[in-house]
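One protein chain is absent from this view; the other protein chains keep their places.
This part shows subunit A:
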Amino acid sequence: MTAVNPSGWRPSSPEASGSEAAPTVTGNRALMLEQPLLFEIGSRDQTGVDIEALPAANRLGGLARGGVDLPGLSEPEAVRHYTRLSRQNYAIDLGLFPLGSCTMKHNPRLNEKMARLPGFADIHPLQPQETVQGALELINRLAFWLIELTGMHSVAMSPKAGAHGELCGLLCIRAALEARGDARQVVLVPESAHGTNPATAAFCGYRVENIPATREGRVDLEALKARLGSDVAAVMITNPNTCGLFEPQMKLISDAVHAAGGFVYCDGANFNAIVGKVKPGDLGIDAMHINLHKTFSTPHGGGGPGSGPVVLSEALAPYAPLPYAARYADGSFKMVEEEHAAEEHPEAFGRMVAFHGQMGMFTRALTYILSHGADGLKQVAEDSVLNANYLLRSLNDVLDAPFGFSGPCMHEAIFSDKGFAEGFSTIDVAKALIDEGFHPMTMYFPLVVHGAMLVEPTETESKANLDQFIAALRSIAGKAKSGDPALKAAPVHAPRRRLDETLAARKPVLAYQTPAPDGSGTGLGAKYGGG
């Protein structure tokens, strides 16, 4: 395969045949450097910090420790260790990261700079409130914009991640129901919802029942209506849903749920697609979490930290958790905590976290909102939807698009493995994309589509990038249909070939075990030590 260069440049040298090259003594391949485990290169005597030596004091209640068995590295060794490891990672800074429902978009470095201002980064959560007025004002301002953008009544800022926000929303619903003496036991979750939704409902002590999706990938309104009753506490919906589609009957769904005395929870993980275009408050939603790390682009850092504020309707607002930042008529700000609750917020269901939530993420999100402004945020939704539809339209002649092209998708496009040769599946396409230099899309999710491939380009991809990705995926789709055995071997150019996940689960090795002096060892760490 020759590289696809929309701008027309040509590679100046012949293609390398890397896999046939002779192995090196070190295991390294030029800039691809293998890096042993810290425990294989560090030592208990080595350290990368200079700390003054003070005469030992001992008021430790007779509990002084013998040793900690933690290897150290000098500073240059540590810098190399982590720099080498970083180069084994794909990241949005390297290229397209089209994980559906995960919204991997550009992370502006201004956000990082602002979060590191000492006035935000170097303040303690229990400092007297008069010494943190700027921080409280920041939280209050972000809360204001989240309410404006969603058209809701209020917002609970403290949840630490999207799934934690779901928990917060359901706890508000449960508290509201209990306040009216209503012991409803069931939460309805459509098939197209995120996997965390039923887990959250079960975690809160609810019985979870599924509502089927229609063939068009939407909530089956009639099935939902038929199930509604006096035992249903809430319906948890993802909108836009995980099939990448807007739920056009959302308002009708909300009205039906409310008429039956229940509440509507909306998973806001896909808010990216409608920010500035649709106010969830207009859709009759009672609670929705906003993944600040997705919609407002705080870095995902290899899996977190997230941040999941929850916007609430007027009916649920009184039950929101503590603490929250309030603004007073005199212009001062206060963190409303337990001590003020009796007077100012008597129905609060309690506290979800120590301290006040993800301040560092709040700073990044507010920076992002101010940078985009009213015009930019609207453009975010439009470009993310445009990019996804462009992908859908450019690929639906080579990949089966179960819900297209009957109409547009939102910010993510879904394909299935229909038409692939016997024995070929979505995972083969994904691994082949790795060799082409792209992070694969979300695989096998949502469950309602067989061999699902959920592709979310986001608004921060250029057309040229999308064209290159489309060309790669078109070529790979062709191989999957013709049953090209090379696809099964992919990836061949990644730092590792396909990894044995079954072995990892069957014989878990979750911590490094120092090999015994005779070279035997108890875990895989010893057996395969040194790579």
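To be clear about the criterion, contacts are C-beta pairs under 8 Å (C-beta built on N, C-alpha and C of every residue); 3 or more make two chains touch, one makes a residue touch a chain; residues count from 1.
Keep this in mind: contacts and distances are computed from a predicted model.
Colleague: Quick one: find the hidden chain's UniProt protein name among "Probable glycine dehydrogenase (decarboxylating) subunit 1", "Aspartate carbamoyltransferase", "Sodium:proton antiporter" or "Biopolymer transport protein ExbD/TolR".
Modeller: Hidden chain, UniProt protein name: "Probable glycine dehydrogenase (decarboxylating) subunit 1".
Colleague: For the chain left out of this view, which of A:Arg184, A:His356 or A:Lys479 touches it?
Modeller: If we include the chain that is not displayed, A:His356 is the one touching it.
Colleague: Just name the one of A:Pro212, A:Pro248 or A:Gly419 that touches the chain not displayed here.
Modeller: The missing chain is touched by A:Pro248.
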